[in-house]
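Every protein chain but one is kept in place in this view of the complex.
Take a look at subunit A:
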Amino acid sequence: SFKLLGILDIQNIPCARGAVLHGSAASILVGLGHFLATSRVKRSFDFGVGGFMLTTLGSWFYCRYNNAKLRMQQKMIKDGLKNKVMYEGTSLDPTRK
């Protein structure tokens, strides 16, 4: 599969594609915006790269945090379903009145 810089598998790593896309968009906006404001080419590129890194990082951590919360909830649901199947109707059923 395709890997960015030969190492980052954006197709299969959760949140990777989104983070890189957000970073690229921010990089273009920030770089272009800075250039339009100051007409300084090299400094605009610096800002573009800085914007890419910060936005990629921010998007990555936000998405991974939500992803991790979701995975925890999925694990709890999976265990809960197993326990429900095992204990439903027995004296150990917590929902039994």
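As a working rule, contacts are C-beta pairs under 8 Å (C-beta built on N, C-alpha and C of every residue); 3 or more make two chains touch, one makes a residue touch a chain; residues count from 1.
Here is the rule we use: contacts and distances are computed from a predicted model.
Visitor: Given the choices "Cell cycle control protein", "tRNA-splicing endonuclease subunit SEN34", "VPS33B late endosome and lysosome associated" or "Cytochrome c oxidase subunit 2", state the protein name listed in UniProt for the chain not shown.
Guide: Options "Cell cycle control protein", "tRNA-splicing endonuclease subunit SEN34", "VPS33B late endosome and lysosome associated" or "Cytochrome c oxidase subunit 2" narrow down to "Cytochrome c oxidase subunit 2" for the missing chain.
Visitor: Just the residue numbers, please: which parts of subunit A touch the chain that's not shown?
Guide: With respect to the unshown chain, the touching residues of subunit A are 3-5, 7-9, 12-14, 16, 19, 42, 45-46, 49, 52-53, 56-57, 60, 64, 68, 75.
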